[in-house]
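Here the complex is missing one protein chain, while the rest keep their positions.
Chain nomenclature is as follows: A, B and C, assigned in order of appearance, with residue numbering initiated at 1 for each chain independently.
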Amino acid sequence: MLSVRRPAAGEKNREDSEFMREEEIHQQCEPEEGLHEECGVFGMYDLDGKDVAAPIYYGLFALQHRGQESCGIAVSDTNGPKGKVISHKGMGLVNEVFVDGTLEALKGDIGVGHVRYSTAGASTRENAQPLVLNYVKGTLGLAHNGNLINANELRHELEYSGAIFQTTIDTEVIAYHIARERIGSRNVEEAVLKAMKKIKGAYSLVVMSPRKLIGARDPFGFKPLCIGKRDNAWIITSETCALETLGAEYVRDVEPGEVVAITRDGISSDKSMCIPKEQHARCIFEYIYFARPDSHIDGVSVYGSRIKAGRFLAMDSPVEADLVVGVPESGNAAALGYSLQSGIPYGSAFVKNSYVGRTFIKPKQSNRESSVKIKLNVLREAVAGKRVIMIDDSIVRGTTSDRIVKMLRDAGATEVHMRVSSPPFLWPCYFGTDVPARDQLIACNRSVEEIRQIIGADSLGYLRLERLREMVNGLEICTGCFTGKYPMEPPTEDIRGDYDA
Amino acid sequence: MLSVRRPAAGEKNREDSEFMREEEIHQQCEPEEGLHEECGVFGMYDLDGKDVAAPIYYGLFALQHRGQESCGIAVSDTNGPKGKVISHKGMGLVNEVFVDGTLEALKGDIGVGHVRYSTAGASTRENAQPLVLNYVKGTLGLAHNGNLINANELRHELEYSGAIFQTTIDTEVIAYHIARERIGSRNVEEAVLKAMKKIKGAYSLVVMSPRKLIGARDPFGFKPLCIGKRDNAWIITSETCALETLGAEYVRDVEPGEVVAITRDGISSDKSMCIPKEQHARCIFEYIYFARPDSHIDGVSVYGSRIKAGRFLAMDSPVEADLVVGVPESGNAAALGYSLQSGIPYGSAFVKNSYVGRTFIKPKQSNRESSVKIKLNVLREAVAGKRVIMIDDSIVRGTTSDRIVKMLRDAGATEVHMRVSSPPFLWPCYFGTDVPARDQLIACNRSVEEIRQIIGADSLGYLRLERLREMVNGLEICTGCFTGKYPMEPPTEDIRGDYDA
Amino acid sequence: MLSVRRPAAGEKNREDSEFMREEEIHQQCEPEEGLHEECGVFGMYDLDGKDVAAPIYYGLFALQHRGQESCGIAVSDTNGPKGKVISHKGMGLVNEVFVDGTLEALKGDIGVGHVRYSTAGASTRENAQPLVLNYVKGTLGLAHNGNLINANELRHELEYSGAIFQTTIDTEVIAYHIARERIGSRNVEEAVLKAMKKIKGAYSLVVMSPRKLIGARDPFGFKPLCIGKRDNAWIITSETCALETLGAEYVRDVEPGEVVAITRDGISSDKSMCIPKEQHARCIFEYIYFARPDSHIDGVSVYGSRIKAGRFLAMDSPVEADLVVGVPESGNAAALGYSLQSGIPYGSAFVKNSYVGRTFIKPKQSNRESSVKIKLNVLREAVAGKRVIMIDDSIVRGTTSDRIVKMLRDAGATEVHMRVSSPPFLWPCYFGTDVPARDQLIACNRSVEEIRQIIGADSLGYLRLERLREMVNGLEICTGCFTGKYPMEPPTEDIRGDYDA
Partner (left out) sequence: MLSVRRPAAGEKNREDSEFMREEEIHQQCEPEEGLHEECGVFGMYDLDGKDVAAPIYYGLFALQHRGQESCGIAVSDTNGPKGKVISHKGMGLVNEVFVDGTLEALKGDIGVGHVRYSTAGASTRENAQPLVLNYVKGTLGLAHNGNLINANELRHELEYSGAIFQTTIDTEVIAYHIARERIGSRNVEEAVLKAMKKIKGAYSLVVMSPRKLIGARDPFGFKPLCIGKRDNAWIITSETCALETLGAEYVRDVEPGEVVAITRDGISSDKSMCIPKEQHARCIFEYIYFARPDSHIDGVSVYGSRIKAGRFLAMDSPVEADLVVGVPESGNAAALGYSLQSGIPYGSAFVKNSYVGRTFIKPKQSNRESSVKIKLNVLREAVAGKRVIMIDDSIVRGTTSDRIVKMLRDAGATEVHMRVSSPPFLWPCYFGTDVPARDQLIACNRSVEEIRQIIGADSLGYLRLERLREMVNGLEICTGCFTGKYPMEPPTEDIRGDYDA
């Protein structure tokens, strides 16, 4: 596996991405339009001593939409030699990395798992999680979802005290802080809490120490984290859909700022890092796009919030038409909401080729076939002669919207009205969403009318900013990417890049 | 690659399937409920001399739903040394078999490609297509979709005249006949025609000879085959969706019984094997389930016919309810038709994990997680408290329907009414659809009411047999699997098994 | 796997070799100087019903020097369903192709195995052996070593009677003849005998029919074939070293022209195709270079014959020197013979990097390092200040000899005298040895003195032609490559190329 180790953080540049492992080089396809989620976590501790690798595998499988680049599982036997951890990680999807025999070898009643997305540059085996390490009290396994905004500062500080870094992921920075704080702390939970005082940004974390499973969520609650239980086994994971897949019972969400610890004696909690709930700042894109529709985050149904977004669009941007369709898959729920609100029939306008995967190659000699057509085709029957409302979750660069509008017209749609189930995307995200540079955002410095002209729609409507909280039943959210107003001071240097989320 | 060569045809037994290549052994999952399509073909001849491997690759990609087990492409350069054929085949999906560099090496302006599904026993590299061979006039490349009913007889005859067989696919039998008939024929088209007089059953065939691309469809027209054109390149393929993916123009369908030949001089046709159209016997499951909804077969939209099926169900099996949902993906169009006809709102009730692929393993140590939940989860929000009509394309064994009905109830549906967009499945298919043995068919020897009880639905309705032709605009169809009445005498021995389709 | 199917035989050209499977493309290294053996065979039938896959695996392993390109094993259970054959084949070495699990799946008490070398063009998975097929009497498995000189004629004949060919190996031609002759024959042995009347050239063949293991050697005895026994299991294989590896007893060689059959009742033999032993024409290069030194062929020790060759060189081309060394590995035995005869001390002058394998890549950016140095280094200590006699088994193109002479001088040898343990190589071989075109043979149209100058040695001596029979205790041999006089009329067209050996 070819990997690239960068200069100290902040000096990184994207050109490094030219060095990838061979498989990746083979698998280059055109840059994906759209946003990317970054990572999902799954920790489990079976107090009855049963092996947890198989349920973690299924849990990661249910979280696969949160990261398709690499994945891993680390387990430990709480009754075995103290702190022996067995792990398996690799580049690829859960069902590619875990093949016959690997799960069987992962014997242990406590474990953590991770699925990862990152930008190409740091898409290396070294950066796959969980991070497994020895420290003063034995071993730790860490899996992390989120993005620190002071990771570079902390790295520099650590380096100046003699630390060495073997990855470029934030998880390693967090691990160092836990290891250092552990020395004067009574237990690992306390060390995690002390580390949380140093690290700033978005993080949902599961940590496995030799005899404990710990979950921690940043005080703003950017990223989801919830607790489940199946028989006598506790689970801490990113989304409730992973619990349902396992047939586990949903217990509750980890609160923003809370640290929970599962030990042989059950669950305990520390909320000393919690802040007033008015300051919470959940990532609204978890509801709009990232999370699986069958998940609930902090008590709010993801599917329900998308249906609502569609209803709001129908109220705020009505238009006469014959058909409402969603851009698959993420636009479908909002389209249904629009249809329910407006009474305009809902339908399918597209066939998506479900075999288009991560590894789809695009032969050089063939430029004629646009990749949009390879992935999506229009159902001529469904749209010919009709005025169509087409709903997508967001417009980032605008290139895909442009082509899909054109495809609908080519198939005979007489009008194409686009509705977007989020406000215009205008600002960078420092908390874990991979967004293109501002100058590539179509909404940046353009009016809605200008955007409409670019994408060639007959009309264009965005979800109104005010609708966002309403959409999630009044929960506090982060609207930084729409407003530029962030819940904490963003870093001055560009921290985005190849650090992990 | 491990492969199994069987005893002479007819003596084969299923137990051989214990020997598979290691990868396959790793990838065993529970038997899929449902029907399986068997194979897709794609041939192309670019009269301008451009390479065809890349468009064939995209074409196969669009046909991937017709076979996910193995695939291959063979090309030839009509201006190069006569009859030199370069091929690449392998087990797996199109994007797994064709990786960087393989397409580039396939230089040639004429070529054929294939995607294959088969039952496990003959799921070997040897049986991957296209079949490439040398014969008296140089080389042939063949790709075949369908199933012969006299393949065993023909094999025996050939063997008694000294033939050797290196595969267990029907394509090899067809190839032998073409090769033998070629000797006294003026050209390869004539040899194909003469071969068609010997072979009986379902076949859509593309054949590449050194300077010609030939397409042939059996006189009954069981399997689809159509002609397209892009610039100066001719295409003969299973479905029109492959044409659309390439941006090629649809020219027409190959008629049942027709042989078309593409040469440097353009297209020619021979219809001497055609039979009266009243005797045609198109496989209705192509419309119901197999074909991609954006395809047209013999002028009839697959999507449109599914919408109609849903409408017929609403007319013939109405029920009061709050929501109509489809079992993804194949039930969605009929559900929409039902909704349009009945006025009951259409919705999504399920989230499908799109990462569940061919290679999904099921760890032995974990029986708790049912594989249905791993693949599908219910959107509690969408169905709770509602009377739900759930539409699927067919019920084969009934086990999946049973579980899905239960999942809907567990999620709070107050009533679950099942509607099936095809009549009850009662008889074996000899023409290329992989159907379980009769005693495993839930509809065999059971009344609709008995089936309803088994699957636990509040009501159950099937599409009426009479609706089938109406559904496809009056086209002639085969209804053998519903009625036991086949367009030709079925074989007395069990010909199903590991022969290729 | 990428494969190339050629036009009808005789029209083939080498340029095809540009199309190779990707792995091979990666593995290109400079053309090997020297000769290549072509194939080894191993058949086994355990009358006690024990599995033969593992011993065949070990046997092939001992024959690996005869072919490193592809290998395979096919087995059958004589007590199982008649004629069910399980096979596993692949590109690569025996220990690369047979990995965990593959041998276990090959259950059967009768089997044949093969290791293959071929020229690059036909180095494809399709051509890997054993060839496994169904024919009128069930199944056949064939493994073949040698080269037919009338294969093209026979292919054409077969094609004109409707045969199709899926490989480019002679084995398929032989299989067709056996299959055709089987029809009027009492048993498969008789069919083999009748086939032998049609095929001309060099062949040592093992054939597995449902209940029999058959070995056949061409009447001239070009290639070796011997019989062994371990407990109640019979073995027919290329070299006795494979018997020793298994701890099997050597029974006898298969006689030139003999067909032996192993059945449940033991061994039987038919010698009706045998010719007077004066006409035998064993390939002398089996003794000089191809066979493993610990093998005996037709009762003559390979090692012993090489020692003798060295002794003859010492007698016929004496020179004063301080040290005799062999070019590893094949020159060592003759060097020892030279030393024993001359009294000049034998020593090692070279260190060979034993990790240089088939897959060694040669980075483009680095031309400075000659590949000779990477494979061989001189032991400066051993040769500095000495007059060295260096013995190699042959000089083909002369490029390697040139470099090695230079390396010895650079390391301080004061004189370098080259002795070659075979006569000058002047003519093509039609019987299975892969020889470069005549214009690339250094000895062609050059005197020994001219060759000496080219390679830069102080003196040069070849083994005298007369010594060859003496070297093998008076056995009849083929000297075609030295004399141009072949035991049968060579073909007029160039039959060498990608047909298998």
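What to note about this one:
Here, a contact is a pair of C-beta atoms (placed from the backbone, for glycine too) under 8 Å apart; a residue touches a chain by one contact, two chains touch by 3 or more.
Everything quoted here is computed from the prediction, not taken from an experiment.
Counting contacts over the entire complex, the absent chain touches A, C. From the set A:Y176, A:Y203, A:Y462 or A:F482, the residue in touch with the chain omitted from the display is A:Y176, counting the whole complex. Within the full complex, the residue among C:P81, C:G347 or C:G412 touching the omitted chain is C:G347. Checked against the full complex, the candidates C:R292, C:R403 or C:R419 give a single residue touching the omitted chain, namely C:R292. Residue in contact with the omitted chain (choice from C:A128, C:L246 or C:V435): C:L246. Checked against the full complex, the one of C:I86, C:V378, C:V435 or C:I451 touching the unshown chain is C:V378.
Touching the omitted chain from chain C are residues 25-27, 51, 53-55, 57-58, 61-62, 64-65, 68, 93-96, 98-101, 103-104, 230, 241, 244-247, 292-294, 301, 303-304, 307, 329, 332-333, 336, 340, 345-348, 351, 353-357, 359-361, 363-366, 368-370, 373-374, 377-382. Annotation for chain A: contacts to the undisplayed chain at residues 1-8, 11, 13, 16, 18-20, 22, 25, 74, 81-90, 99-102, 105-106, 125, 131-136, 138-140, 155, 159-166, 168, 172, 175-176, 179-180, 182-183.
The working rule: only the chains that are shown with their structure count from here on.
Shown here, the protein chains touch in a chain-like sequence that does not close on itself.
Note: the chain lying farthest from chain A is C, by mean C-alpha position. Computed from the mean C-alpha positions, the centre of chain A lies at a distance of 59 Å from the centre of chain C. For the pair chain A and chain B, the distance between mean C-alpha positions equals 37 Å.
Residue positions of chain C in touch with at least two other chains are not found.
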